[in-house]
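For this depiction, one protein chain was excluded, whereas all remaining protein chains were kept in their positions.
What follows is chain A.
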Amino acid sequence: MRPQSMKVFDELRNLNVLTVQNAKQNGERVVGCYCTYSPQEIILAAGAHAVTLCGTRQEPIAAAERDLPRNLCPLIKSSYGFAVSKKCPYFEAADVLVAETTCDGKKKMYELMSKIKPMHVMNLPQSQTGEQALAAWAKEMEIFKDWLAEKFAVEITEEDLRKAIKLMNREREAMRRLHATTKVKPSPVTGVDLLVAVWTKGFNINKEDGIKLVEDLTAEIEELASQGISPFSPEAPRILLTGCPVGFGSEKVVRLLEECGASVVAFENCSGYKALDRLVDEDENKDVMIALAEKYLSIPCSCMTPNEGRLELINKLAKEYQVDAVVDLTWQACHTYNIEAFVIRDYVQNQLNLPYLHLETDYSESDVEQLRVRVQAFLELVQGA
């Protein structure tokens, strides 16, 4: 049985567009973000809305390929395609954009995109270790704060920042509780639904409403779980998905896994749990920029070298969610995740002793049947055929 609250999330997709457009009409400021490294607290403290921008659909890719190489990752092409074709209402509503130097493809694409809208690019350190990296990232936070304050002609006070940190932490905790509902065996909710809820939430600019929606959905799923209701049989293999971000329109692998009889219970990727694992330290005695820098720098993205945190997070989630197998998704031409797959395979197979499947694909539907063979064969393997 599908949670009733999911209907709210289905409708939220249209509602989000209206909310952001209304906000614009009321003269409110909107900052568009692409990545989990974007410090939303600074945006909120500036009295602006932080909104995720579109980039998970196939449709605008052709438009992007007029400017960008064809053999680039679909996420970058889709994001850019939405921007140039003016098909993303959130991009259109954004006053300014914030981006980070994560992978090479993104940062070079941002150079082209910055010609369309004012954009601030934060220089992300490539390593998470050492005082230098933390100091540099804290400094980048400061620079972004000053840039935004000037753009919007506002003052961003420490008090505003502390308030925003508390709000964002509450949101993270609500999202963590939502994710945790799938710890029950069998999971009371499908991975596809969980993904829809998490994804639609990203486009919601009203934080308090968003938290409430997530809490209501969580409560309903927990209720279903307590009654033993689940869309899965107890034998459905429980899958942890890791790798590149997945969103609505690019959920084909999650959908395939569940069509073939698996239950996707944990999302390690940055569109899932990766950015929720750590909260911002609310200690009032700590420098607020350092507190922010510590949280965001700890996100175990494959653009970091080394990236031990990803292994730790996979290990933690695999145990907490009692998974039977790990599926690692790489979007074509995503070098960092693609290369990391070698390490992840070794870790999952030899340290966690779990079956591992690496899939490399793009947003198109052209290889769905080939992927289905791999997924079915993998699930046969997991179930000991």
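In this text, contacts are C-beta pairs under 8 Å (C-beta built on N, C-alpha and C of every residue); 3 or more make two chains touch, one makes a residue touch a chain; residues count from 1.
Basically, contacts and distances are computed from a predicted model.
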Among "Ubiquinol-cytochrome c reductase iron-sulfur subunit", "2-hydroxyglutaryl-CoA dehydratase", "Electron transfer flavoprotein small subunit" or "Alpha-L-glutamate ligase-like protein", UniProt-listed name of the chain not shown: "2-hydroxyglutaryl-CoA dehydratase"
Which residue of A:M1, A:L18 or A:A377 touches the chain not shown here: A:A377
Selected residue (touches chain absent from view) among A:T157, A:S226 or A:S366: A:S366
Chain not shown, touching residues in chain A: 349, 360, 366-367, 369-370, 373-374, 376-377, 380-381, 384-385
